[in-house]
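I have a structure I would like to understand better, so I am pasting it below and will then ask my questions one at a time.
With one protein chain removed, the remaining protein chains of the complex are shown where they sit.
This part shows chain A:
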């Protein structure tokens, strides 16, 4: 046995070989977040003539493990906007607190006007871009739903790279592949949005959430849905998918137990 204290509790060199220090480098470049840890999957949103409807399920996954099942990924801001978060949940918490402090600072000056969804989206995109430029990104893609300066429906996306874009319907994560085509069918352009009623929009989003639950293995049948209009926010955080039909499932071939 080696009597030197510095080698106590370590694998013996004569058996395991010298310790590989390359895993624990004390020199070399600083490394920040390399990948998200606890993650939320898709957020989907659709504009209609008076506002925006946005939804996300209540799951936070730890890898493929469905770790937290009552996570609120739709966060309201200033009682007038909703931010839907996909990606890292702890970064979402950080951003939520950041927005909360922004809201408090806005209240300091009693000018009477508050930040709208467009302002909020610009702010978030700048935060994302600053952090990715520091090589310490906030690992999220967010959808901001609300109203712009002219009180028209506003929907835009910002992601961990600081990329922004806007469309009549948007989806993050797996939803960008699975839900987006369905939503585009309902509202291909702004003209279609101007004709779309709230009921139709909510229906389309609920259908898309169902498809996402069918196909996305990191999703949950419990979800939150919010409708933002001039009248304010209606946020429901404990919804359950209705009228599921798994009839299509036994026709699926190619993986699992049905190899061919």
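Following the convention adopted for this analysis, contacts are C-beta pairs under 8 Å (C-beta built on N, C-alpha and C of every residue); 3 or more make two chains touch, one makes a residue touch a chain; residues count from 1.
Note that contacts and distances are computed from a predicted model.
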Protein name, per the UniProt record, of whichever chain is missing from view ("Probable cytosolic iron-sulfur protein assembly protein 1", "RING-type E3 ubiquitin transferase", "Proteasome subunit alpha type" or "General transcription and DNA repair factor IIH subunit TFB4"): "Proteasome subunit alpha type"
Touching the absent chain when the full complex is considered, from A:71, A:125, A:187 or A:241: A:71
Absent-chain interface as seen on chain A, which is shown: 58, 60, 68-73, 89, 92-94, 96-97, 100-101, 103-104, 107-108, 110
